[in-house]
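Reviewing the structure listed below.
Excluded from the complex is one protein chain; the other protein chains are retained at their positions.
Entry: chain A
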Amino acid sequence: MKNIKVLGTGCANCRNTVALVETVAREKGVEIVLEKVEDLPSIMGYGVMSTPGVVVDGKVVHAGGVPSRSKVDSWL
């Protein structure tokens, strides 16, 4: 089971990212725990500078904008 966190302060792009990860996970039938991190100090704690960022199993894999579908595919 993968633990995925989406880092973002709640702008449209962050919501789109969450929705995209959910869709891809459902389509592939992969079980994930999806978390939204909206609290600024925690976001900064990951060292992410441009939101939305994505953390998979504790590792920052993406930052700055909605990731492409193929990229999300590769994480799951």
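The working rule: a contact is a pair of C-beta atoms (placed from the backbone, for glycine too) under 8 Å apart; a residue touches a chain by one contact, two chains touch by 3 or more; residues count from 1.
The criterion applied here is as follows: contacts and distances are computed from a predicted model.
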* Structure fact -> UniProt lists the protein of the undisplayed chain, choosing from "Cysteine desulfurase", "Fatty acid desaturase", "Permease" or "Chromate transporter", as "Permease"
* Asked: Where the complex has a chain not shown, which of A:V6, A:V21, A:V48 or A:V72 is the residue touching it?
  -> A:V48
* Structure fact -> Absent-chain interface residues of chain A come out as 8-14, 40-41, 43-51, 53, 60-65
